[in-house]
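Here is the structure we will look at, set down as C-alpha cells.
Note that one protein chain of the assembly has been removed; the remaining protein chains are unaltered in position.
Every chain is named by a letter (A and B) in the order it is written, and numbering of its residues begins at 1.
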Amino acid sequence: MKRKSRVGLSVLAIVISLVWIFPVYWMLNSAFLPTTVLERFTPTFLPFGGSWRNFTSAMDDGTFFRALGMSVAITLIVVFFCILFAFLAALAISRFKFRGRKTFIIAVLLIQMLPAEALFLAQYKMMSSLGLLNSVVGVSIIYVAAVVPFTIWMLRGFVAGVPADLEEAAMVDGLSRFQAFMKITFPLLAPGLVASGVYAFLQAWNEFTVALILLPAEDAQTLPLWLRGFVQASATRATDWGEVMAASTLVAVPVIVFFLIVQGRMTSGLVSGAVKG
Amino acid sequence: MKKTMIGAAAATAATALVLAGCSTSSEEETTAPTTEASTGATDEAMTAESADITLWLMGGDTNDDLRQYLKDTYAEENGGTLTIEEQGWGDALAKLTTALPDSANTPDVTEIGNTWSPTFTAVGAFSDLTDMYDELGGDSLLQSFVEVGKKDDKNYAMPYYFGSRSIIFRKDIYDAAGVAQPTTLQEFNDNAAKLKTDDMSGFYLGGSDWRNGISWIFANGGDLAKQEDGQWVSTLSDPNTQKGLKMLQDLYTSASNAPVGEFDSTPWVNINNNESTGKPEAATIMAPNWAHWSVGLTSEDENGDVVVGDDGTTPVLTWDDDTFGTFALPGVDGGVAPVFAGGSNIGVSASSENQDAAKQLMTIIFSDEYQTMLAGAGLGPANLDFTSALGDDQFAKVNIEAASGSKLTPAAPGWAAVEGSSLLEEFFGKVNAGGDIAALATEYDAQITPMLNG
Partner (left out) sequence: MSSPVTSPKRQAQSEESIKAAAHASKAKRRARRAPYWLIAASIGILLVGTGYPTAWQLVTSTQSYGLAQQFGAAAEFIGLQNYIELLSDTEFWQVVGRSLVFCFVVAGLTLALGLAFALLMNAVNKAVRLILQISMLLAWAMPIVASMTVWTWLFDTRRGVVNYLLDKIPGVDMYRFDWFASPWTFFLMAGIIVTWMSVPFVAFSIFAGLTQVSDEVLEASALDGASNGQRLRLIILPMIKPVIAIVMLLQVIWDLRVFAQIKILQDAGASGSKFDLLGTYIYKVGTGSNDFASAAAASVIVLILTISISWWYVRKLMKEED
C-alpha cells in the first residue's frame, strides 16, 4: 500500500477513535468535577482541580459493594454455563447429523427474535413459584436462556471452521477421539470461546429490565439497578451529575478491566493465524 | 424477657394514645359491638406475634429520621424487624404489579402514589382496614385521600402524606420590574408574560407538565374526568376545562422557555442563580411545597470558595427573604386556586401473611408522634389535627392555604392506566405547542374514556 494513503488512513482511524471514545471520556471527566462546575453552561473539558469526592460519596453507604458482589456472582454463572452449554450444542450441530437438527438450529435463531417487554409477568410468576426471586440462580436461568442461542450461533461457526479431518488425522496417529479433540480442536476454538464469553459477560453485566423484576429486594440489587436507583433518587432533587457520572464509572470499570485483559487474548488468538489453519 | 416487657408497656402506651385520639362522634363508634371489635383489634395488635415485615416507600420523601423512628418503634412494639425498601417512582408500577399479588414476596405495607390508589384498590390489592379507620384517625384524616382508597364504602388505602403545589418567585426580579404579587390567576399570567426574556422564563412550565398545568383547569371549574351514571368519562372537552386549557396555552406561549416535551422537571434548579450567569432561568416556578429546601443562594467561605454540603460537591443553598418569596396560586376571581394535591396513600397488602403485624405498623404510622414528625419534616400529615406541626413560617402557611383548595385526579379505577399511557403528557404537550385545543380535546377524550373504567 502507498505510504501516503496509509498515513491518511491512520489519521482517520485516530479521529474515529476519538469520536467513539468521547462519551466514555466525558463520563470520567465529569466524575471528577464538582457539581458547581458541571452546572455551568460552558462545558469543562479537562478535570483540572477535580477530586475523588464524587466517588467517595457515591460509595458512601456501602450498597455498591453488595451490588458488585451480586453482579459478579451472576455474571460468572452466566458466562460459565453459556460457554459450556453452547459449546456442547455447537459440537452437536456441526459434527453430527441427527433428526431434529434443523429444527433445533432454526429454533435457536427464532428465540432471539422474541420481544422481551411483555414477558416479565410470566418470568416473575415462574421464579416466584420456584422460590427463586431475589436469588442469583433465578435471574441467571433467564440470562443463560437469553444468551445461549447467540453463543451457540457464534461457536457453531468456529467449530465448523475447524476441519474434522484434522482430528481424524490425529486419531490415526494413535490419539483417542477425546485426546485428539483436546489437543487439536480445542486450542483452535479458544478465540471463539473467549468471544462468546465476552458476549455473555456483557449481557449479564448490563441487563437491568429483567433484574428489576426478578430481584425486587434492595439487598439483591445488581450494579445496573444500583446505578438506576442512584439516577432516580438523584432526579427527585436536582440531578447531581458529578455523582451520577462517578457511579456510572464505577459500574463500567470492572467491564473495561475485564475487556482489556481478554482483548489481548481474543485478538491475538484471532490474529496469530490459528484460525487461518 | 425484659425487652419484651418494655415493648409491651410501650405498646400499651401507644394504644392508649391512639384510643385517646379516636373520634367518638362517628355513629358506628357508639354501638357496643363495634367498640368491642375495635378493642379486640387492639388486643390483637398488642399481642400480634412478632414478625419481620417489609415496608415499601416511594422515592426519598420520607426522610431518614422518620424511617429510623418507624424501625425503632416497630422493633419495640412488635419485637420483629421492619425492613424499609425505597422504590424509585419510575419503576414502582412494574414492581407493585408483580409483587403485591404474590404472598411470598409482597411488601406487607406499601406506600402508593395517590393517583394510583383507585386502581389498586379496585383490583383488591389492599386489605380492608374499615375496622381500624377510627383508630387510625377517622374523620380527621384527609378525606380526599381517604376517598381514593375506598371501594364499596370500605376503607382500603389510607392517606400517607400530602403536599400541595405553590408558587416560588424571585422577589428581586419582581421588584426591579415593578411587578406586584398577583391576586387573580389572569394577573399571574400577565405578570409572567411581562417578565419573560430570551434567557429567563417569566413562569417556568414544562410543556408536558400536566401535574402543574391542571391547576389552570381546576381553577376555571373544569376537571379531567367525571362520573356519569356510574361510568367515568373524560371531560377535556367540557367548556370550563377548555377555558382553563386556553389560559394555560397562553401562559406557556407567552411566559415559558421550557421545552415542550418536559414533563417531570425539577423546576427549582431554574429559579436559583446559575453558576455561569449569576442569574436565574426563571422568575417564577410552581413546585411541591417542600421544594423550598432546594431553593436559595450559595455562600462563600473566607477563601472565596463556594460552601458545599457533606458530600463535598453540592453547594449549600440558603433561602433569602429579599431574593425569594412564595405564595399560593391565586384563583380566577381571587382567593386561592385549586391546585393538584400531590402525595401518597399507604395500605396493607392483601396478600401479606403478616396482617396483624402490618396493621400494627399502620397504628405506628398514624400515631400522634409519627404524624407530628411527618408534619415537622414538611410533609402534610394524613391526620389534619397535626397540620399545626407544619410550623407557622411562610412555607407552612402557603402550604396549608394551597392545600385547603387542592384537588386530586379522578378516583376512576382505570386512572393509573391513563397515567401510565402518557396520554396526558402528550395532550398537554400538544396544547402547549399551540395546537387546536377543541380538536385535541375531542381526540384525547375518545382515547381516555375507555381506559377510565378499568
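The rule is short, and it goes like this: a residue touches a chain if its C-beta (ideal position, glycine included) is under 8 Å from a C-beta of that chain, and two chains touch if they have at least 3 such contacts.
Keep in mind that this is a model prediction, so the values were computed, not measured.
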Looking beyond the chains shown, say which of A:L33, A:A86 or A:L215 touches the absent one. A:A86
Per the whole complex, from A:V72, A:A145 or A:A217 the residue touching the absent chain is A:A145
Hey, which of B:T54, B:N78, B:T97 or B:S367 is the one touching the hidden chain? B:T97
Just to verify: which one of A:F32, A:F55, A:F181 or A:W205 makes contact with the chain not shown? A:W205
Touching the hidden chain in the full complex, which residues of subunit B are there? Just list them. 90, 93-94, 97, 100-101, 119-120, 122-125, 208, 259-263, 281, 350, 416-418, 420-422, 425-426, 429-430, 451, 454
Note that subunit A touches the chain not displayed via residues 1, 6, 9-10, 12-14, 16-18, 20-21, 23-24, 26-27, 30, 38-43, 81, 84-86, 88-89, 91-93, 95-96, 98, 101-102, 104-123, 125-126, 141-142, 144-146, 148-150, 152-153, 157, 161, 191, 195, 202, 205-206, 208-209, 223-224, 227-228, 231, 241, 244-245, 248-249, 251-252, 255-256, 258-260, 263, 267, 270-271, 273, 275-276
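We adopt the following convention: only the chains that are shown with their structure count from here on.
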How many angstrom between the C-alpha centroids of subunit B and subunit A? 41
Which stretch or stretches of subunit A touch subunit B in the complex? 34-37, 39-42, 51, 53-54, 56-57, 60, 120-121, 124-125, 128, 131, 133-134, 212-213, 216-218, 228-229, 232-233, 235-240, 242-243
What residues of subunit B sit close enough to touch subunit A in their complex? 59-61, 85-86, 88-91, 94-95, 97-99, 102, 104-105, 266, 268-269, 274-277, 294, 298, 306, 308, 311-315
